[in-house]
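All protein chains of the complex are present and in place, except for one that has been dropped.
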Amino acid sequence: MMAADTDNTRRGSSRFEDIDWNEVEQRSGSRPLLTTIKLGSFALFGLLALYDAIRNGPFAEWLLEYISGGPQAEYTVLGIEVATGAPTFDFGSFVWDVTGVDWLFVATLMVMFWYAVVPLARNPRMTRYYWRQFRKNRAAVISMVYLVVIFLVGTIVPLFISVPTSNFQAQLLPPVFTTVSTAAGGDCLVQVTDSVCRGTMAHPLGTTRDGRDILKLVIFGMRVSMQIGLIATLMNIVIATAIGASAAYMGGWVDELLMRYVDIQLTFPQFFLFLLLSYLFEPSLFLLIMIFGLFGWGGISRIVRSEALQRTEEEYFKAAQSAGASPLYVVRRHVVPNVSNSIITAATLAIPGLILAEAAFAFLGLSDPTIPSWGTTISAGRNYLGTAWWVATIPGLFLFFTILAFNFIGDALRDALDPRQE
Amino acid sequence: MRWYVIRRVAWAAVVAFVILTITFLFLEITPDQQVAQLQFQAAQSGGDPEAALDAYEQRRGLNQPLWDRYTEYVTNYVQGNWGWSDTRSEPVLDAIVASLPYSIMYSAPSIVISTVVGMGIGLYSALNQYTKTDYAATFVAFFGISIPNFWFGIMLLLIFGETLGWFPIIFQTSIADTQTFSLANLRQLFLPIVVLSTGAIAGNMRYARAEALEYVRAEFVKTARAKGATGWRMLSRHILRPTLVPLSTLLVGDLLGLLLASSLLVEVVFGIPGVGRLSYDAIINQDTDLVLGTVFIPVFISVVGNLLQDIAYTVLDPRISYGDR
Amino acid sequence: MSDPLISVKNLHTQFHTDDGTVRAVDGIDVDVSRGETVCIVGESGSGKTVTSESITKILQMPPGDIPIGEVQFRDVESVRELADQFPKRVFDVHEDDAPGTAGTDVPPEEDRPGDEKHFVIVEERSGDRISRGYIDMVRAPDNALRKIRGGDIAHIFQNPQSALNPVYTVGWQIVEAVQLHSDDDDEAARERAIDLLDRVGIPDAAARFDDYPHEFSGGMKQRVIIAMALASNPDVLIADEPTTALDVTIQAQILDLLAEIQEDLGMAILFITHDLGVVAEIADRVVVMYAGKVMESGEVFDLFESPAHPYTRALLECLPGRGGDMVSIGGSLPSVTNPPDGCRFAPRCPHAVDDCFTGDQPPMYSVEGADQEVSCVFYGDGYDESVVQTEFAAAQNRTARTDGGRTTGRRAGTDTDESVRSDGGDR
Partner (left out) sequence: MSARTLLEVKGLKKHYPITQGVLKKEVGRVRAVDGVDFSVSPGETLGIVGESGCGKSTVATSLLRLEEPTAGDVLFEGEDITTYDKAELKRFRRRAQMIFQDPTASFDPRMSIGESVGEPLLIHGISDRNRRREIVKDLLERVGLSADDIDRYPHEFSGGQKQRVALARALVVNPELIVADEPVSALDVSIQADILSLMNDIQAEFDLAMLFISHNLGVIREVCDRVAVMYLGEIVEIAPTEELFSNPQHPYTRALLGSIPQPDPRQRGESITLSGDVPSPSNPPAGCRFHTRCPDVIPPEGYEFEQRHWRSVQDLRQRMRKGPLDLETVRTAHSDAAGDGHVQTAEDGQSVLDDEGLKAGIREEFDIPQRLSDDEAEDVLDRALTAEVSDDHESGRDLLDEEFQTPCEQTAPELRETSAGWEAACLLHDEQRQRVEQPADD
């Protein structure tokens, strides 16, 4: 049909009609290199986490305690956070004690790397196409830059600074370039006149009532928000995908049972479910993430199920089936990737909800008071509104813009990824 | 149709029952904070912690078999015996009934305002897609859904209460009790209503816009235009009416939860002694019965809301067959 | 000859999108006279649907926009009525002594009668009464069009599944159509609606009055839509691919029904289709569209007997099932945002010469000895029209020798990205 090929013997094996199918059917395939690296990285991570759990023991301790049962006077779930043993990494100047939340966070980042960054890098053409679609929304691009900054600062900087502590030499200092009357009390580092105090570069965003630096509090708050948002959302996605896809794929009574359960879970207003569980478990940050992650997936699983049902009706699904693909192959290669558009969008829109819930809980004083979250700081500033506006305002602005940014991105992603919005 | 409604009501009962059961299980597996407190007190006052524990379990019937406790728990709730609030020294239900009016005082206007205004803006925006008004409305909606309501409340208090002094900072129960329908009461409820409505308006608007857009582009709307329908008739009959079908589920499903959660925070911020505040105080004071009671109120509202939504759906959409589900 | 009822003159309809301005309809003329059936035929992306929706402006605006062009509706009754209703927007060509604006000649764009605000154009009065004139639908405001839409000009659409509102009964929807254009009370409107349903062949019309659209089959829904269109005895029925979504046996029923109704009511039909078989079945006159331009128009027998434009020939020859060799045009539609110079069809035309690639689309030349007009340079001065009056396939084979490709195996991957997007759908 096409121009004659001079080197027929070389091209021979590359013509479809020359494939010896009897020979092909005898052989079995090998695993690609990249998959091996991926599996290896997860295995390494698992080993490290196991090592930490055993050496520092909080996890094992907790498990033992729980299994042996019975309320004990010293019983505390908080034990998970505070490692009892030596720090995990100790290289002289760099000491990092990896907590349970940290382990989860690293795992989340690894999953994001392997299942978002790597596929995007491997399909540059598709990535460019999505980027072109996404770029049309300028607000989303700005939001993306903002979130990347928040993410990097929040993840890296806390490794090098310590949690801000009370400093009674610097109470209620205003942010730099602003002044405040000292009549209301508080100390002052730079006195302008007798009763007017000016903020300093030492505490660029001012300090709280007990003299903690707000900039540092905000940076630690970034970490908390990112951890809550990303870890809990990833847990939600994983559970929702598993439940939604099984319901769609198995159908029948499995579907009925799972979706009825989801109905019930969603009837319980999520905020109050979290509230009740938080009350009953008196959670650490780790447990709060667990509660959010284990009970927040109902809505997404419904989306996954309906999307998956739609995908199985698509012709490309039938095409793969008629080519002889096994059900598992089809689900893995066609259903999950195509549902992932909706999942990513739903997840991006779910993250702000979780961040907001954590902030609200911290504001209400229902979370670990030792963790400097934005909500805690807002709550602390509430009592000094008249004298120190900045304590409640500044972390609130960060919270607001972070939620806004996620919403903008979610909306842009929906436009870029959702075929329904043609 | 009647069978469908009966089935839905039965299902709502099942849901309520399952939620009660799950809550019971959670109570069972978590440590009882009051026990720890009692033991601590006993030890401090020189008593025997074990004896205190026994006495406590005796009093609360915790030494009975699991199954008996479970049946008693469920029957108590069904019969309206929701337990005793230690901190308020009255039955839980009485405490809730006493605080409910304060919650309704600001949430009822908020629901009405947010539904009417939100849907109105959403529809207008959909009809005028790609215009400046549409962009502005969309931006406002983003603002509304993104702003943390408790912080928003604080900021409003800071600006309009603290700085400008337009609205009172402290909620006065006496005004609410004696002059419920007075300007003074409206003045102290104004900011809470604004805070609660902002998020709900934005949510309503986004949903209404998205759904209406589907119908603005629908073929049957084109048919209606070709018939000569325009203006209000077009909007109300041909776009709003079909939009109500999907919207009815979204309004209840998503916004009810949002509204309930927001109200708790709003009450805490503005110091309104409603159910949310009651819940918050109960949590802080570790009054478990009262916590459960105040959490079950939104759950109950949600169960009923879902039931009404399903029935509304079948009334609104002639295509649904009652044979399903 | 009397004036046509609808004259589309130099109509341009555009859509503003992120990827540029899509010139869906790019300067076309179509006339429809009373009682006649005019078919606009073309492939997807030719702009035929947009043309039909521009007439009464039922397309979405924005993103749609009609920057240039006139749609004249010459129904004296409507002109009188709207002249009374919008006295400030009437333009009387005789009161104003602008030369050359009277008559049916296409006014050049810059001296269309009146200002932008004038849409009722009065050309002749006998005594005080308007006896000749037209409504310019492009400039008419929505509240003036409301009377015409459904009242004088009715529409039926391609997809009966989605053209009826699912939450209302079919009876309600027809009654609405009746009451929008009459003062009938509910009872009278109901009777009229049942009458209409029966007229279009719905069995047990009264019993089905209260049924919802999803309880009807596709063919029956299309009948309901036709009944709705007939609600106020319109002068013109615009039918946009009304049978495309239906099976052939049902298509035959609907075509029969339309022919019957036309005979009874004497209305004009503007029929949009891609199916030349349907055209041959019902048309009096045919307009062939390609990429937003008219390639050829003419009386149906002449056009099928001796298609003048190479594109028309190609369309007829590539119909499957005629027996004989299959012909394909090769290539694909030109870019809609940035169309090529010259004749739109030139890049795919085997006869194309250099003149075909320069300037504007060629003017409509009359074809000698036939009631036909064609936009092809070969009918102009200095060209031999017999060159293009040969079989398309034969011409393709002749030119194929020079470019070395085969017709069927011709690489279709040469088109640009825009053109790929363009054939995604017929907007």
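Order of writing sets the labels: A, B and C. Residues in every chain begin at 1.
Keep this in mind: contacts are C-beta pairs under 8 Å (C-beta built on N, C-alpha and C of every residue); 3 or more make two chains touch, one makes a residue touch a chain.
Because the structure is predicted, anything quoted here is derived from the model rather than measured.
Asker: May I ask which residue of C:68, C:280 or C:370 touches the chain that does not appear here?
Answerer: Residue touching the chain left out of view: C:280.
Asker: Any idea which of C:25, C:50, C:268 or C:300 touches the chain not displayed?
Answerer: C:300
Asker: Residues of subunit C in contact with the chain that isn't shown?
Answerer: 43-44, 191, 194-195, 198-199, 203-207, 217, 219-220, 247-253, 255-256, 274-283, 300-301, 304, 314-316, 318-323, 326-330, 332, 408-413, 415, 417, 419-420, 423-424
Asker: Pick out the residues on subunit A that sit against the missing chain.
Answerer: Interface with the chain not displayed, on the subunit A side: 1-2, 11, 13-17, 19, 21, 24-25, 27-30, 32, 123, 125-126, 129, 314-316, 318-326, 329, 333-334, 337-338, 419.
One rule holds in what follows: only the chains that are shown with their structure count from here on.
Asker: Where the centres are mean C-alpha positions, what is the separation of subunit A from subunit C, in Å?
Answerer: Here the centre of subunit C sits 55 Å away from the centre of subunit A.
Asker: Cα centroid separation between subunit A and subunit B, in whole Å?
Answerer: The mean C-alpha positions of subunit A and subunit B differ by 27 Å.
Asker: At least two partner chains per residue is the criterion; list those residues in subunit B.
Answerer: none
Asker: Under the stated contact criterion, what part of subunit B meets subunit C in this complex?
Answerer: 129-131, 216-220, 222-230, 237-238, 241-242, 245, 316-319
Asker: Sort out for me which residues of subunit A touch subunit B in the complex.
Answerer: 71, 73, 75, 263-264, 266-272, 275-277, 279-282, 352, 356, 359-360, 363-366, 378, 381-382, 385-386, 389, 392-393, 396, 399-400, 403-404, 407-408, 411
Asker: So in the complex, the part of subunit B that touches subunit A is made up of which residues?
Answerer: 15, 18-19, 23, 26-27, 30-33, 35-36, 39-40, 49, 142-143, 145-148, 150-151, 154-155, 157-158, 162, 253, 256-257, 260-261, 264-265, 268-269, 279-280, 283-284, 291-292, 295, 298-299, 302-303, 306
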